[in-house]
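Coming up: chain A.
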Amino acid sequence: SSSSAAPGAPAASHGKGTGTTDGGGALLKVFMPSTSNVYLAAASQSIKDEAKALNYTVNIVENNWDQTEQDQQVQEWLATGERAAAVLMWPAGAAAATNSIRLLSAQAPVIQFNNLVTPEASKYVTAYSGVSDTGIGKEAGANALAAVEKLKAEGVKFHGPGGKPNVVEIRFTAGYAAGDDREKAFAEATPGAFNMLAVEPTPTVDAQGGFKAASQVIPRFLGQGIDIVYAHSNDVANGVVQALEQNGLKPGKDVILITGTSSGDMTNLRSGKIWSATLQSPVIEGALVVRTAAQYIATGQVQSGDVTIESSATKPELKVEAPHTATYMMNPQVTAENNASFDIWGLSFDKLMGK
Partner candidate 1 sequence: MNAAKEFFLKYSLQIVVLLLVVGIMVMVSPGFRGEAALFSSLERLIPLGVIAAGLAVTMIAGEFDLSVASMAAFAGAIAVQLGGLGLIASILIATVVGVLLGSLQGWVIARLGISSLVFTVGTLILLRGATWLATDGVPVTLTDYKLSDALMVRIWVFTPLSLTTIAVLAVLGIFLSRTRWGREISSIGGARQEAVASGVKLRSRLVLAFAISGGCGALAGALSSFRGGSATPDGLANMLLLALAAVLIGGVSLTGGRGGMINVAFGIAITAVLAAGMSSIGVKAFVTELFTGVLLLVVILLEFAISKAVAYRASLQRRRPHLAVA
Partner candidate 2 sequence: MTGSTPLRLEANGIFKSYGAVNALSDVRFELRAGEVMALLGENGAGKSTIVKVISGLVSPDKGSIEIDGTPTNISSVSLSQAAGIAVVQQEFSTVGTMTVAQNLVLGQQGTPWWWSPRRLNDNAVAILERVGLAGLNPSTPVEELSVAEMQLLEIARVLARDAKVIIFDEPTAALSDAEIVRVLDAVKRLASEGRSVVYVTHRLGEVFEIADRVTVFRNGKSEAPLEVKELDVETIVAKMIGRELGHLYPGKSAAVGEVVLETRGLRIPELRSEINLTLRRGEILGLTGQLGSGTAELMEALAGVGEIVSGEVLLDSQPLNTRGRQNGISAGVAYCSADRKKDGIFARVPIRRNLSSPWLHRLSAVGFVSARQEVDETNRYASHFAIDVKRMNSNVGTLSGGNQQKVALGKWLGINPRVLLVEEPTRGVDIGARADIYAQLRRLSDSGVGVIVSSSDTNEILGLSDTIATYFRGEQTSIRPAGEWTESALVREVMHREDANHD
């Protein structure tokens, strides 16, 4: 979804690169939502660690998941006239953050993370790095297809018309862009494979919300038979597990639960009630955004095109080369079987999840 256009005028005005990934103590200004959520807490810690390793100073300003507040904070910072080598921006609401990003881009290169760059904002954002909601949706789709194949081989019959599996999707909150991407990518990865019964948004993006939505949707389709539930995150799926069980369905047996992000409590994933999740590591995302910034500062350039980084066992050396317009983190599948043996960048699954 991101354009391959070279960064706009603001970034060019920062001229040539420093030629080194060593920050020399320069400032990275970070705007992101509240670390009262464990994912953000881990990402924030990882940003600090990586910045320290690359000899950058970081200053993080948190908002309470409120774009208005973030807009204010951006204004305030701009008013101080403080210079930063780059701004790392996690918009509280990407679709509503364009104006702040535009204003920031006049002051320093903006590296956006976590929320995909909107087409409108693309001319103000120097580079994106971090999670790919499209990648997650795609991976979840692939996982779902694989699960169906496996079950078919075991002789399981599905409830939908023509033997297609019946699917209920519990998606992120209505209007939440990450949810739109995950919904769309999943559909594109599974063309015509499923009989989609309903796509129900959660009131909040957590287990509570998952339970609230699922507990009312599931009874409605009990009669038709539900084969697969696709929940946008593991955390949301934890609520779905409860709702399934309360309706007498055994997740993992009667119903296959395919999920996106590997957030939240892992008990259900480890016990197999949740069939699979996709890795979204705050540690990698935090490190990645700092690295992207460092690369840009070093080269003063961006190469057009997207790249998804590999799931390598060791953390790759940071080279002085221009970052891509978008650098996506890996989204490998996480299951009951493989989560114990994870080893990416020398980190176990728990470590990757910031524990």
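Picked so that all candidates are chains of the complex that A comes from, given by their letters.
Throughout what follows, a residue touches a chain if its C-beta (ideal position, glycine included) is under 8 Å from a C-beta of that chain, and two chains touch if they have at least 3 such contacts; residues count from 1.
Not measured: the values here are computed from a predicted model.
Interface remark: chain A makes contact in this complex with candidate 1 (options 1 or 2, touch as defined above). The part of chain A that touches candidate 1 in the complex is made up of residues 33-36, 59-64, 66-68, 71-73, 75-76, 79-82, 93, 95-100, 102-103, 120, 174-175.
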